[in-house]
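Here's the structure, in structure tokens; my notes come after.
The complex appears here minus one protein chain, its other protein chains still in place.
Showing chain A:
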């Protein structure tokens, strides 16, 4: 894949056409990751691309917040319990 990919999209028209196709593929792949997306409308490329990018930004922000939330909850939970045995049990279960 990397051998086919052009280094920069500012190069000759032929290579930028290849990049466009790849960009479209990547955007649709990104869309499959995002939650709750209507099927991609293939006609209006720029608008749906920017929609997908906007949704991706929102999704990443919400995931960051989730990580922060879960860190806090984990911190609370592990503070209140008997730390070593609880964590050991969790570790054993996940790693076996």
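By our rule, contacts are C-beta pairs under 8 Å (C-beta built on N, C-alpha and C of every residue); 3 or more make two chains touch, one makes a residue touch a chain; residues count from 1.
We adopt the following convention: contacts and distances are computed from a predicted model.
Trainee: Between "Ribosome biogenesis regulatory protein", "Zgc:85777", "Histidine-containing phosphotransfer protein" or "IBH1-like N-terminal domain-containing protein", choose the name on the UniProt record of the chain that's been left out.
Mentor: The chain we cannot see is recorded in UniProt as "IBH1-like N-terminal domain-containing protein".
Trainee: In the full complex, which residues of chain A touch the absent chain?
Mentor: These residues touch the chain not displayed: 5, 7-9, 19, 22-23, 26-27, 29-30, 33-34, 49-50, 53-54, 56-57, 59-61, 63-64, 66-68, 70-81, 83, 86-87, 89-91, 93-95.
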